[in-house]
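Encoded as structure tokens, here's the structure I'll be asking about.
Note that one protein chain is taken out, while the other chains of the complex remain in position.
In order of appearance the chains are A and B, and numbering begins at 1 in each one.
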Amino acid sequence: MDERPISLPLKLLALTMFVFLLAPLLVVLPISFSGDNYMIFPPTSWSTRWYGAIFTDAKMTSAFSSSLALASVVTLLSLAIGLPAAYALVRLKPPGAAALSSFFTAPLLLPTIVLGLAILIVFSVYGLLGTFQGLIAAHLVVTLPYAIRVLSTALSTLPITFEEAAASLGASPMTVFRRVTLPMMRSGIIGTTALCFLVSFDEVVLSLFLTGPRLTTLPVAMFHRVEQQADPMVASLSVLLVALTLAVVLIVDRTSGLARTFVK
Amino acid sequence: MTATPADGDDQPRRLPLVVVLLLPIALVNALGFVVPTLNLLRMSFFEAQGTGAMQEVFTLATWQKVFTDSFYAELILNSISTSFLITVLTLLCSYPIALYLHRSSGLWRSVLLVLVIAPLLTSAVVRTYGWIVILFENGLINNALAAVGIGRVRMIFNKTGVTIGLTEILMPYMILALMAGFGKLDARIEEAAASLGASPMRVFRHIVLPLTLPGIALGSLLCFVLAVSSFITPKLLGGGRVFLLATEIYDQAIVTLNWPVASSLSILILLIFGTALLLYTRALNAAT
Partner (left out) sequence: MSNQESGAGGKSGDAFLSLRGLTKRYGDFLAVDHMNLEVPKGELVAFLGPSGCGKTTSLRMIAGLTPQSEGRIIVGGDDLTGVPTYKRDMGLVFQSYALFPHMSVERNIGFGLEMRGIARDEFANRVRDAVALVHLTGMEKRRPAQLSGGQQQRVALARALVIRPAILLLDEPLSNLDAKLRDEMRNEIRDIQKRLGITAVFVTHDQSEALTMCDKVVVMNHGRLEQVGAPTELYEQPRTAFVAGFVGRMSRIRAMARNGSTAFAGQRLPVPAGLDGPIDIMIRPHRIAIGPVVSEETRHQVTGTIVRTVFVGDILQYDVDVAGQIVSVELSTRGNESLLKPGAPVSLSWGPRDVYVFGAAP
């Protein structure tokens, strides 16, 4: 682009809007260090007590470990299901591959409130409400489209000649996949892992429909806490969550370049 | 060796393998998406009895209720009009950012882009909570207003709060959609207009705005659709006092246990989606 100075009015307007855009995230940080018992902004005193409170709150800690376990399992399953599917669609090119690909991405078109209700009704028949398996299944519905997209992109940008070369040297299809295809898809796999993990970890509406008294996830626990007794603990939790997200994003960027993973 | 066109005659040999590889995802999709959605449609044709039990008899009673009861009429109208307002506000707030980003370059641009995308990676609960902190009685704005001498304003647990919060939350989507549609905007075109005597305001009105219309249309569609189906923010910022489609669906499903009504409201959301998409495609075709 030509180096054109941007007009001052536009600059001011844009930056004002930027502040508006980032306002909630900026506000959450200071209030997480509030020493007050209730939510007051600006806080009257400062302390890290609310961070500490997280770890002593049994409900929160169990919700956190549930979310962690759930996101991990969902991520692993997304890879285990998504990789073969992407391979089939991109390398084996069956008739109607494009239509199938669209079909597998379709769940993202549905608002989670509608999907959540739909799954709730069906799962209630099979006794999957409030179960870990039920949550896994529901999360998979929304993480698999992402997995398929990113993995398909990674695979389709990988020239097939490397796999052909390996085959010509005597590698069976399984060996080719293991020794050549997978290593060369590394950045796509890392990107998929990060994306699926974050999507599952942050997923709240679906989880709202499917959690129960004995099983809850962190976003749901936070939701209820905000609904019932909004206090600085939610802020501390939020800061931790944002830090977690940042960490994941940085790892992905370090290992494979963020833009390259998600943009074709 | 460049890859040759699809080796079609391999298909019969490989089909079993393709089926095996695609089976897991097809299963998840079928059982977790297709079946539930179709069932939703089916459910909307049942009716819930007062006892909470449900008759599995095909009836139009639920649909009748939804279309004739004034509560639901108001609900639907409210949802659509609020979403529309939010879309317009989001557009106004996002356009400057998108234009600024489009015209900037290099490291600064990448940094700003990350800042725009970053909120998308955080949970809606976190962002909504941030707005509660800003808007509520003892929050940022009210405390500032009080300190200056102006009285406190009620901006939370009402439509105002929901509108403000949802506008900001949807901004990243609008910004990205606008930027995608800014492709045709070239600095040289604006310079050409200026050289022909157009003031900056005129350049904007006659050149920039028309050229960015596709992006505006796309972003508006996206925002409207997201606003209409948004749940977390209206529920939390509305405090149970703002009635929109999504919150009503949740309440009917979990609290009242009236699944048929919840289902029909969901189908209604999908119909609204479809209509919006139709209007968008029509507008796009009319423009080209």
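Criterion: a residue touches a chain if its C-beta (ideal position, glycine included) is under 8 Å from a C-beta of that chain, and two chains touch if they have at least 3 such contacts.
All of these numbers come straight from a predicted model, not from anything done at the bench.
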| item | value |
| --- | --- |
| Option from A:Leu89, A:Val180, A:Val204 or A:Val252 whose C-beta touches the chain left out | A:Val180 |
| Among A:Ser7, A:Ser102 or A:Ser168, the residue in touch with the chain that has been omitted | A:Ser168 |
| Missing-chain contacts mapped onto subunit A | 159, 161-162, 164-173, 175-176, 180, 183-184, 186 |
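Just so it is clear, only the chains that are shown with their structure count from here on.
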| item | value |
| --- | --- |
| CA centroid of subunit A to CA centroid of subunit B, Å | 18 |
| Residues of subunit A that touch subunit B when the two form their complex | 1-4, 6-7, 10-11, 13-18, 20-28, 31, 38-42, 80-82, 84-85, 87-89, 92-95, 100, 103-104, 106-107, 110-115, 117-122, 137-138, 140-141, 144, 148, 159-161, 164, 198, 202, 204-205, 208-209, 219, 222-223, 226-227, 230, 234-235, 238, 241-242, 245, 249 |
| In the complex, subunit B residues that touch subunit A | 1, 3, 6, 11, 14-15, 17-18, 20-22, 24-26, 28-29, 31-33, 35-37, 39-40, 43, 93-94, 96-97, 99-101, 103-105, 112, 115-116, 118-119, 121-134, 136, 138-140, 143, 165, 168, 171-172, 187-188, 200, 225-226, 229, 231-232, 235-236, 246, 249-250, 253-254, 259, 262-263, 266, 269-270, 273 |
